[in-house]
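The other protein chains are all here in position, but one chain of the complex has been omitted.
After this line comes chain A, so read on.
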Amino acid sequence: MRVDVYTPLLLSLLLPAVSPVIGRRVAPALAARVLTAAAVLTAAATTWSLVLLATTLLGSAPSVVAEAREDGQRLADPVPAAIGIAACAALTVVARRVHRAVRTERATRRALRRLAEGHPADTELIVAASPVPQAFAIPGRPGRILVTSAMLGALEPAERRVLLAHERAHLAHRHGALVTAVTLATAADPLLAPTRRAVAFLVERWADEQAAGAVGDRGATARALARAALTTCRTRPACALGFTDRAVTRRIAALQTAPPPRLWPVALAVLALGALSALCAADATNDMLALLTSVLF
């Protein structure tokens, strides 16, 4: 218990550290999936470890300890009370963050549903007559693609096909669900924030690769991204502030080289990280149950 219970915390430092590298080297579809799976496992294990640490406060409750001593057992409390209290405080923060993240997700869904109102159910493309260049996928059944008239007007015919194929890939591969999962994992375990950013970037890369495959032209795909980004910038003052994570440039650069390999061994290693934290949490649970049993009976 002493080691196991802290291991998930340690692993939630390791996973974000390797995430950006995985994101650059491994095929985006594979990388996004394994990073999300590992993040969800690690977040669940970390939260559970906090629960276990908080539970040790029960174990050191005076009456229980007194009783245990009467039995003549020497109770070795493996977790100092200060850590138990800290775990309780951390759990409160986690609960509040997850609650807020769930509320935001719901608000987003509601706002998106409103955007699809008034359009025929069997139509994939929803156009918004707006001078602001904008395009995004609306997940759901059926999924929709929202594009503004300004964005459509700015692109060449081949580039419009790239845009549609890109958004279609988001819907077909349920990228919304993937990003929601990693967002909730990050809400529970803020240390995973770099992994969330990596996955958010990777689903864009994934959709870019799908679009390049659909139109059969990586160059046209890169040009579509460039033109969309420049058009968006012209109308949005935020662009001039240099507030950017260079995401578009990195996506375009990736399209100008060959698609990255799938690299299964690396992907399996990432999954093993997640599995390891889950195993440690399970092992720590066993130790905890044994400890509680020895105290109470």
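Note that contacts are C-beta pairs under 8 Å (C-beta built on N, C-alpha and C of every residue); 3 or more make two chains touch, one makes a residue touch a chain; residues count from 1.
Throughout what follows, contacts and distances are computed from a predicted model.
Note on the omitted subunit: UniProt lists it as "CopY family transcriptional regulator", one of the names in "CopY family transcriptional regulator", "ABC transporter permease", "GMC family oxidoreductase" or "sn-glycerol-3-phosphate-binding periplasmic protein UgpB".
Among the residues A:L146, A:A254 or A:L276, only A:L146 touches the chain that is left out of the figure.
Screening A:L14, A:I126, A:A269 or A:L292 for touch with the missing chain picks out A:I126. Of the listed residues A:V179, A:A198, A:A212 or A:A254, the one in contact with the hidden chain in the full complex is A:V179. Against the chain not displayed here, chain A makes contact via residues 104-105, 107-108, 110-112, 114-115, 117-120, 122-130, 132, 134-137, 145-149, 151-158, 160-161, 163-164, 166-168, 170, 175-176, 179, 183, 200, 203-204, 207, 215-217, 222-223, 225-233, 236, 238-240, 242-249, 252.
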